[in-house]
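Quick one: this structure, given as structure tokens, is what I'll be asking you about.
A protein chain is absent from this complex, but the other protein chains hold their places.
What follows is subunit A.
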Amino acid sequence: MVRALDRKLLRDLRRIWAQALAIALVLGCGIMVLVGAQATLRTLDGTLAAYYDRTRFAEVFSTLKRAPRGVLDDVALIDGVAQVEGRIATLALVQVPGMAVPATGQVISHASEGAVLNLPVLRRGRMPLPDRLDEVALSEPFAEAHGLIPGTQLRVILGGQSRELTVTGWVLSPEFVYALGPGSVMPDDRRFGILFMPEPAVAAAMDMTGAVNQISLRLMREADPRAVAIALDRLLAPYGGTGAHDRERQQSHAFMTSEMHQLSAMSTYAPPVFLLVSAFLVNMVLGRLIALERPQIGLLKAVGYSTREIAWHYLKLALLIGAIGIAAGWAAGFWMADAMIDLYAEYFRFPFVRRAANPSALVTSAALGLGVAVLGGGRTVWQSVRLPAAEAMRPPAPASFSRGVLDRALDRLALRQTSVMILRSILRWPGRAAITLFGVSASVAVLVMSYFMFDSAQLLGASVFGAANRQDLTLALSEPEGEEALLAARSLPGVVKVEPGYAIPARLVNGAAERLGAVQAHWEGATLARLVDDHGAEVALPPHGLVLPEMLARALDVGPGSWLEVELLAPPRETLRLPVTAVFAQGMGQEAHIAAPALFAALRSVPQVSQLHLSLDAAQRGALDARLGSLPAVAGLIDWVEVERQFQTLLRENLLTMVTIYTAIGMMIAVGVIYNAAQILLSERSYELATLRVLGFSRREVAYVLVGEMMMLTFVAIPLGWLAGTWLAQGLVHAVSSDIIQLPLAITRRTYALAGIAAAVAAFGSVQVVRRRLDRIDLVSALKSRE
């Protein structure tokens, strides 16, 4: 049998169901983000671990110029090394039927006896046979994008020679879960693919028989990757090693880690805001309910219910709201995890996904949800329930007002009396106004924090495409050449302008601090590929010395005036000592920059070119594309027009879904807060508002008292929310930033405006729902009695 008190509980809940639901939804949003992000992380983590394990993904990687296979035996002797794999890797141009510009292919030699590490996972067809020099297996996303089913013929320019290959199968590789082509900012399955070819074929084409240019290692359990990398570098230095690194700097792995960092940061930063707001709302709504039920509490006490029983009764209501929030949050969280994993699966290519819930996140979120209910409800419940029965049965003392300094100021303002009512109500219940302010600013802050990521991305885009790379096409040369290469390029069809580029891998050393990166030379007067900072401003290169991005400077602990040792990891393989002359703001980038004359003077050589940046006449693009496939000196190309188009598409597509989700979540807070505050205002003051109607105030004039108070608080809260949002965004940037990637902190006016508008719209909409109830108020019955 349901006890009478429990029946009352359900009736109470039914009476305030809309308010309870609004709170539960706010709480649910917080729990959804927590549970959803954690489940996604758990899934990605588990999937990755299983994938890496099954395919024996290496732990240390090194690229070198050329070393005899025999060196692998020496590598195996390094302390801590468990397994060694050597192979030949190179870039190739792939002519795909139906594509004018050749795609870039990462060619990887496939050992005759099968790979030891980084095993490709066969998805379709078979691997190329060791003795078939014209067979190739393609990475699945690339093959899929072009429909290159096994049996299809493919023209590839490898080592300066064009050859016809037959596709034998599709594979996925743990090294290319996130497959980024050279110079790309995002994966492009159409323009970048991995080509697994039998080792003899690659070796013959590259003239590398009996040699390797990539070595990767798997370590013993207790080995230190850094120590192994150092030993490996020492061993490979004579062979043109460009520096060994661990997984953290393996591109695909690094990108995934960074993505997971962001997710994890989001799941720590957003939920507390929602939980805190929910706690305040529980407090507000329960406080009002108890105030209304004071006489009943007195009665319950009079008939013998203990204080504890009554307190538990009201607390149960709070817990019930919490439980609804938890249930909704869990359900939405699982949905969110599913959706996110599907989304990730578009960019991260796994052969399988191991979906995993995160039981600890469920337990934590449940504890937090119930904690919020108890925290929010506890004090109010206990305070009111403790009243002696007789006192409880008397109505609470009417709100007292008194005139203070502020009122004299109000007099001077000569406000309308309805405006005075609004101000006095805020001043009389500052706690409640504070909760409303807090809630709406939290809503704005969450919106700012969500939107600003797109600002950062756009800023990055503007800087990368608008300011730094204005060229239409960049050609990467297979070997550095003299400046006469510019002339040759100028004579290609449709080329309007050519500018030189030169980059060389280098190890940057300052005492104990060192970083692998590159040195990039810049020519004076360059207009296509320029050095710009995160805000798109061109960085002037001093005539001497290095210019470093902030993050790199910090990592190396250098500033203007310091000296760096620069070990060049490609010919001429010298070690230079160069001064740092400036540091500039750039979030991504591990390159040291230098004026070309300064670099080549230091190298005592004539200027060299390793990249050609081209500006093109669009009309002759077809003619150029036809020639590009057959230029032996070109190892790869970046079609900037295409890259930018993809970047913008990606941003736009993500923008729409993400902005919708974030906006809904962020607005939910404002809805929960304003709806509840307005509802309480109406319930407390319906008598007063009905009186205004009786006195001849129109519906609109009366609604002004309700809507005006809520919107005034909202408008005060919006700037506070901007501040809080900026602060949250800073925290997020800080949490997400890694050695390799730093999100630029840029919040546009548009973001502030959108966040403000979204919160204002949510507030206005919610208060309108309550206003409709005010409009329907029965004047006569409102006059009959005081509540």
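FYI, a residue touches a chain if its C-beta (ideal position, glycine included) is under 8 Å from a C-beta of that chain, and two chains touch if they have at least 3 such contacts; residues count from 1.
We take it that contacts and distances are computed from a predicted model.
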item	value
Name of the absent chain as recorded in UniProt (options "Ferrous iron transport protein A", "ABC transporter ATP-binding protein", "Metal-dependent hydrolase" or "Membrane protein YfkQ")	"ABC transporter ATP-binding protein"
Selected from A:308, A:416, A:535 or A:734 as touching the chain missing from the view	A:416
Chain not shown: contacting residue from A:18, A:49, A:363 or A:694	A:694
Chain not shown: contacting residue from A:69, A:126 or A:403	A:403
Interface residues of subunit A (partner: the chain not displayed)	398-403, 416-418, 420-421, 424-425, 428, 687-688, 691-699, 701, 779-780, 783, 785-786
